[in-house]
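So, chain A:
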Amino acid sequence: MSEVLDIEALTVTYGRGPVVRALWLRLARGDVLGLVGESGCGKTTLGWSILGLLPSGARMDGTIRFEGADLRSLDGRDRRRLLGDRLAMIPQGGSGALDPLYRIGDQIVETILAHRHVSRSEARAMALRQLRAVGIPDPEARLASYPHELSGGMRQRVSIATALVLNPSLLIADEPTSALDVTIQAQVLALFRDLIHEHAGAAIVISHDLGVVAQLCNRVAVMYAGQIVEEAPVDQLFAEPRHPYTRSLLAAHPALGRRGDRLATIPGTVPDPASPPAGCLFRPRCPVAMAACCREPPWVEQPGGGVRCVRHAAG
Partner candidate 1 sequence: MALDAAPISRPAPRPLARLTANLTPPLVVGLAIIGLVLLGAFLIPALSPFHADQINQENSLAGPSLLHPLGSDDLGRDVLVRVMVGYRISLAVAAGSVLLALMAGLPLGLASGYLPGLVDNLIMRPLDVLMAFPAILLAVVVMAVLGTGTVVVVIAIGIVYTPIIARVMRATTLTARGELYVEAARARGASALRIVTTHILPNSLGPVIVQASILLGFAVLLEAALSFIGLGVRPPTPSLGLMLSTERDFMTQAPWAVVSPGGALMLLVLGFNLVGDGLRDRLDPRGRARVR
Partner candidate 2 sequence: MGQAILTRVLLVIPILFGMSVVVFAIIRLVPGDPVAAVLGLNATPQLIAQTRQQLGLDQPFWVQYLQWLGGILHGDFGRDYRSGHPIVQLLAQTLPVTFELVVLSMLIAVVAGVGLGTVSAVWRGRIPDRVGQVFSTLGISVPDFWLGMILILGLALALGLFPSSGFTPLTDDPLDNLWHLVLPALTLAAGLAAVLVRITRSAMLDVLDQDFLRAARSRGLSERAVVLSHGLRNAAVPIVTVIGMQLGYLFGATVVIENVFSVPGLGRLILDSTLAHNYPVIQASVLVLGAVFVLTNLLVDIAYTVIDPRVARPAGA
């Protein structure tokens, strides 16, 4: 199994405290990993830190290896060579990812020309093919459209097309469907699932929506307060959630929570990064917390993943 991404002890700090805490994550070719958690848990920050595009003032520790190369030791030029080519991102809220002053076609062509020695017309042909692949009607005409002339769903498709046009070995998609209407969401999801397998070596899908993850991914990592608290194959996570936080998340999801029950909410709020609780970070909100939770919980390896909770530690 060839490793696409290997993150070791990644800590990202900015603003009031650490947003990502000593995080470990591995991704193999063919993996589609869902990264789920409440907003503010650090999943988007994790995505951008892989690309090395954190806001100024952010501090990063740990290592990120992409296809064996240490990303953090690359200089700007070598990093840019990877971005948009072998390592691509679909940023959150797809519509904001497009420059309002440039035609759709120009933005895709510009990306292609930054990485491939092809002529402008060849690049245009590639762009056209990709727009067709993401199901944009009348792609020829759309190349000359400005972003504000397209619907949200179409813009999201353009973002997907742009990210996949050079067949990246790793795709990071941040909330790829959250800005869309429910009906369009289903269309885009179905399309996206096929495209990932066709065009990308591996993918990380960042989402707060477990339903999206269930449809797209084969593995899931649950993030809480900058840590991964549980990781498992997707079926297993839904069938047999181990971490109390994962259980609360599932119970709070309208489609996945048990029918007939009142939709559960998770009491309390995400801890302040500046003053996290001692021991398990979820302890203040955990329905089954006990005295042992005041100590740092160990990472317990499980088949296909693991869980960060004392209840699953040996004994």
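The candidates came about this way: all candidates are chains of the complex that A comes from, given by their letters.
Structural remarks
We adopt the following convention: contacts are C-beta pairs under 8 Å (C-beta built on N, C-alpha and C of every residue); 3 or more make two chains touch, one makes a residue touch a chain; residues count from 1.
Note that this is a predicted model, so its numbers are computed, not measured.
This complex places chain A in touch with one candidate out of 1 or 2, and it is 2. Considering their complex, residues 48, 51, 53, 76, 80-85, 88-89, 91-93, 96-102, 110-111, 114-115, 146, 148-149, 162 of chain A touch candidate 2.
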